[in-house]
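A protein chain is absent from this complex, but the other protein chains hold their places.
Let's look at subunit A:
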Amino acid sequence: MLIKSETPEPEKILEVKDLKKFFDIKQGFVGLGHQTVRAVDDVSFFVNKGETLGIVGESGCGKSTMGRSILQLQKPTDGSVLFEGIELTKLKNGQIRKLRKDIQMVFQDPFGSLNPRITIGTMLREIVNTHHVVNKTESKSYVEELLEQVGLKKSYYDRYAHEFSGGQRQRISIARALAVRPKLIVCDEAVSALDVSVQAQILNLLQKLKKDYELTYLFISHDLSVIKHVSDRVAVMYLGQIVELASKEEIFEHPLHPYLRALLSAIPLVNQPKRERIILSGEVPSPINIPEGCRFHTRCPFAKDLCKQKVPAFEQKKDGHWAACHFA
C-alpha cells in the first residue's frame, strides 16, 4: 500500500484541457457565407474531489456550453475532458451513458427541464431502474426517500411537473441528479431562475447534500454573490475563456484581472467609504469576431499597445492564482 503524506495532494476528479466548442453558422444562399462562433475557446482547469468550483461570467460567455461539453451533451470540437482519469471525449455513446451515473447535471430552467407528460415519481424511478441503483422492488420507496431528502413530500410522487412552483421544480431537478448517487454534479445556473429567498433555500439544500453525500460541484452562475456563497475556488470566464482562477478568498480580496476588478468595484457598499469604480465601456464583442490580442482589450481601461497585439498567457501569477493579463 502507498504511504500517504501528512497533507495529501487533493485528488483531481475532473480535469479539462484545452476544451474548445465551436458552432458553424451558415449564412446566405446555400450556406456560402460561413462563420464560426467560438463559444468555448481553449479552456483548461481541474476540479478537486469534494470541492465546489464556481464558474462565473456574463450571459453568452460560454459557461453553459462548457458545462454541456463536459457532460458530452454536446460533442466538444477539440480538447480533452478527464473524469477520474477516463477520457470522456473518446468514449462511445453506450460507455458515456454508463458514466452518467457518476456525473450529473442540474439544469437552469426549472420549467423546461421537466417532462410535462409524466409524473415525477415515474421519471425518477425510470432513472433509478436504468442505472440499477437499487432493486426494482425497492425503487419506489427509494424515490420517496429521495423526495424527502430534497425537502419535498412523499405524496408528491404522483404529481406532474406543472403542479409545482419554480423552487419545488428545482428541488425535483436536484433529486433527479441525486438519484443515481453521482460523484460530480454540474449545476448550470441552478438558482438563476428563482427568487432570492428561494435561491437561498436551494443553495442551502445543495450545501447540505454536498456534506451528506460527499459531492463535488461545478457551479456555473452569472451571479457573483451566489458564487461567493457556494464556491471553494472560482474561475472567471470572459468570451469563451477563463481569465482568472483562484481560491474564493484570494480572488475576491485580491483580484488581478481588470475584468474581475471592474465587476467587483461595481458591487455597492453599505456603510463604507466609497471606493473607486472601474467603469467598463462598450459591449462584449461577438464570439464570431473575437478581438486580436487580449480579448478584453476593447473594454479594458488599462489596455496598452501590447494588449492589442499579443494574446496574454493564462499563467500562475501567485501560488494558486492564475490570470490571463500582461500587466497583472
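Just so it is clear, a contact is a pair of C-beta atoms (placed from the backbone, for glycine too) under 8 Å apart; a residue touches a chain by one contact, two chains touch by 3 or more; residues count from 1.
What we mean here is this: contacts and distances are computed from a predicted model.
Protein name for the hidden chain, per its UniProt entry and selected from "Septum site-determining protein MinD", "3-oxoacyl-[acyl-carrier-protein] reductase", "ABC transporter permease" or "Manganese catalase family protein": "ABC transporter permease".
In the complete complex, the residue from A:Leu71, A:Ala190 or A:Leu206 that touches the missing chain is A:Leu71. The omitted chain makes contact with just one of the residues A:Phe22, A:Phe46, A:Tyr160 or A:Phe252: A:Tyr160. If you put the hidden chain back, the residue from A:Met66, A:Met105, A:Val234 or A:Leu280 that touches it is A:Met105. Check A:Arg97, A:His254, A:Arg275 or A:Lys308 against the missing chain and you find that the one touching it is A:Arg97.
The set of subunit A residues touching the chain not shown comprises 68, 71, 73, 97-101, 104-105, 107-109, 112-118, 126-127, 130-131, 160, 162, 173, 176, 179-180.
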